[in-house]
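One protein chain omitted, others in place.
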Amino acid sequence: MTLLDYLAATLLLAGAVFFLAGTLGLLRFPDVYTRLHALTKADNVGLGLTVAGLAVQAESWQVVGKLVLIWMLVLLAGASVAHLIARGALHKGIRPWTP
Amino acid sequence: MIIVEILHFTLAVFLLLNLGAGMWRVLRGPTAADRMMAAQLFGTTAVATLLLLAQATGTSAVRDIALMFALLAAISAVAFVRLTWPEEENKDDLA
Amino acid sequence: MNAVFLYALAGVGLVGLALHALIVHASLLRKILAFNFMGSGVFLTMVALARRAGGEHPDAVPQAMVITGIVVAVAATALALNLMLELGATTRDDVLPDDDRA
Partner (left out) sequence: MVKLAFDGLVVLLLLWLAWQTLACADLFKAILQFISFSLVMALAWVRLDALDIALAEAAIGAGITGALLLAALARLRASLDGNLSGDGASPDGREVLPVRGLILAGVALATAGLGYAVLSLPETAPGLSQQIEARLGDSGVGSRVTAVLLNFRGYDTLLEMVVLMLALVSVKTFSSTRHAGAAPQDVLQVLSRVVVLPLILVTAYFLWAGTDGHGGAFQAGSVLGAAGVLLLLSGWRLPSPHTGVPLRALIAAGPGLFVIVALVTLLLQGTLLTYPPAYAGSLILLLEIAATFSIGATLAMLFLGGLPGDEDRP
């Protein structure tokens, strides 16, 4: 394995850790808003690191471009959905968790 | 199988296990928003899994499927927020 | 047993699950879901068995039929959902009028 392969593997593993963190947060956090926070970490950072890891190994710049495009589309969808759900939840009277 | 391929498939298996674990939130709720959120996470997980498969098997067209998922990721959540969000939380109307 | 038969049997399992649900559930929406699963099961078995052609390219005929099938299934689902909704608006119920289980 070359140095680039190691870099890619590290990024991919870090991405997987964020997916795990997102799932754990989704399972363990106390209310809608905190779970939403955990979810967006998996969306943004988990997929971001996965895309970065794959981009390092990519065979051409076109592939890198497609990977980044996919990431940005997921970011856009994730951000909009998180906003819509959070605002809807507030509007519907789901109260944020207080420790 | 070369080592990179094994790594990618292992990570794909790991992501699938994550998805299975996330099903717990869909099943348990408690609010409809929680269930929808978990389903949203599955979409992202599927995108990541497809990208890993594309790289592992050298099939570039698999990235197009990930692109399709990324483009349509918001549709079911939007349909939920606009139409289906039930009054279980309170009786306010969506409109 | 290789992955081809694994997926083919999964398709058979889906058909079985869906057939059972189609019979025992009175709710029409659930029947529509079951009908969709049955379709998916049939598609999965067809395409898995098409993979037996081996070589670089699987048999394209079953694949083409399944693509047609997916689009027809979504159209049929839309029609079935609409009929269910019109029935619901008329009878205020989501089961068939002659279904005495509800």
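To keep things simple, chains are lettered A, B and C as they appear, and every chain counts its residues starting from 1.
Criterion: a contact is a pair of C-beta atoms (placed from the backbone, for glycine too) under 8 Å apart; a residue touches a chain by one contact, two chains touch by 3 or more.
In this text, all values refer to a predicted model and were calculated from it rather than measured experimentally.
A.B. asks: List every residue of chain A that touches the chain not included in the displayed model.
C.D. replies: Chain A touches the missing chain through residues 73, 76-77, 80, 83-84, 87.
A.B. asks: Can you list, in ascending order, the chain C residues touching the missing chain?
C.D. replies: Touch with the absent chain occurs at residues 3-10, 12-21, 23-30, 33-34, 36-37, 40, 43-45, 47-55, 57-68, 70-72, 74-79, 81-86, 88-89, 92-95, 100-102.
A.B. asks: Touching the absent chain: which residues on chain B qualify?
C.D. replies: Residues of chain B in contact with the hidden chain: 1, 6, 9-10, 12-13, 16-17, 19-20, 23, 26-27, 29, 32, 35-36, 38-39, 42-43, 46, 49-50, 53, 59, 61-62, 64-65, 67-69, 71-72, 74-76, 78-84, 86, 95.
Going forward, only the chains that are shown with their structure count from here on.
A.B. asks: If every chain is a node and every touching pair an edge, decide which shape results: line, ring, star, complete or other.
C.D. replies: other
A.B. asks: Whole-Å distance, chain A centre to chain B centre, using C-alpha means?
C.D. replies: About 11 Å, centre to centre.
A.B. asks: Using mean CA coordinates as chain centres, what's the chain B-chain C distance in Å?
C.D. replies: 22
A.B. asks: Could you tell me the distance, in whole angstrom, between the mean C-alpha positions of chain A and chain C?
C.D. replies: From the centre of chain A to the centre of chain C is 32 Å.
A.B. asks: Mind pulling the residue numbers of chain A that touch at least two other chains?
C.D. replies: Not one residue in chain A touches at least two other chains.
A.B. asks: Return the residues of chain C touching two or more other chains; collapse runs of consecutive numbers into ranges.
C.D. replies: In chain C, no residue touches two or more other chains.
A.B. asks: Which residues of chain A touch chain B in the complex?
C.D. replies: It is residues 1, 5, 8-9, 12-13, 15-16, 19-20, 22-23, 26-27, 32, 35-36, 39, 42-43, 46-47, 50-51, 54, 57-58, 63, 66-67, 69-71, 73-74, 76-78, 80-81, 84-85, 88-89, 91-94 of chain A that touch chain B.
A.B. asks: List the residues on chain B that touch chain A in their complex, please.
C.D. replies: 3-4, 7-8, 11, 14-15, 18, 21-22, 24-25, 31, 33-34, 36-38, 40-41, 43-45, 47-48, 51-52, 55, 60, 63, 66-67, 70-71, 73-74, 77-78, 81, 85, 89-90, 92
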